[in-house]
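Heads up, one of the protein chains got dropped from this complex, but the rest are sitting where they should.
Right, chain A next:
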Amino acid sequence: MAIPPDIKDSIAKVKPLSQSAVRLMSIMADPDHTVAQIAAVVESDPILTGNVLRVVNSPAFGLRAKISTVARAVSYTGGNMVVGLALHLCASGIFNNPLDGYESQRGSLWRHCLFTAIASREIARFSGGKADPEVAYTAGLLHDIGKAVMSAPLGDSARKIVAIADKGEMRDFVAGEAKAVGTDHPEVGEAIAMHWSLPGPLREVIRHHHAPSKAKEEYRTLVYAVHLGDFIAMMSGTGTGADTMLYLLDHDYRNFIDVSAAELEKVILDAGQEYQQVVESMFGSEEEMQ
């Protein structure tokens, strides 16, 4: 497939990431990173500083004493959450617009990506050290960025794709996208990743998260981790929109990720709880899921 010219134009117009987000992602990709490195980036960015302090002092975090220094705040939130806040701030046009092409409401893509990030990080712990959990988190946050650009060209195709898929006549939503638009959200996502100069492992996840066996061998386990994290998010009721659940699980995952049914259930519980806490700390409390 090649990306149609008008979609290429939209990709070229995607706002660049902030310096802070780029630096934080590269720090997190180094397994030996320190809290001090993360804090230094946050301190140089007043808006991000405000966000980190607001989140750490939110009732959802449940800390008794007020935290007023960035270093302490980061030691509570962890680097992952700081990356998430930085991306949410600078790529709000990607994550927060309603995506009509997916019948997805404002903020749904962000929530889906956040849940996927948390679940992918937990699943990466079952990779025998082959997928770095922190990188899996960042990759999970970014895996579906292509949807933000695909939404407009999809127009009202989603209903048709869903109807055909429900009859069992469409492999998955990716195939539907390709048929309707001539490209799909993983391919468009990869182009955005290149536009943003994202590092290789993240690009590979974005490109192959629905077909992990096609990923480069060195990153394949990481791609499988996010492939499974994506399913866990959808199974937990946190999909993007009309495409939710209309994807195929790659049954070869177990050659890369050794997770039992009981372990998966634990991941679902823990990821759900952490997701709820992060959402509440970012947006305030909402209707609690029982």
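Some observations on this one:
Basically, contacts are C-beta pairs under 8 Å (C-beta built on N, C-alpha and C of every residue); 3 or more make two chains touch, one makes a residue touch a chain; residues count from 1.
As a working rule, contacts and distances are computed from a predicted model.
Among the names given as "NADH-quinone oxidoreductase subunit F", "ABC transporter substrate-binding protein", "Probable chemoreceptor glutamine deamidase CheD" or "Cell division protein FtsE", UniProt records the absent chain under the name "Probable chemoreceptor glutamine deamidase CheD". If you put the hidden chain back, the residue from A:21, A:264 or A:278 that touches it is A:264.
Touching the chain that is not shown, out of A:16, A:155, A:200 or A:237: A:237 (per the contact rule at the top). Considering A:24, A:89, A:117 or A:158, the position touching the chain not shown turns out to be A:158 (whole complex).
Although one chain is not displayed, its contacts with chain A can still be listed: residues 102-104, 158-159, 161-163, 165-166, 228, 231, 234-239, 241-246, 248-249, 251, 254, 259-262, 264-266, 268-269, 272, 287, 289-290.
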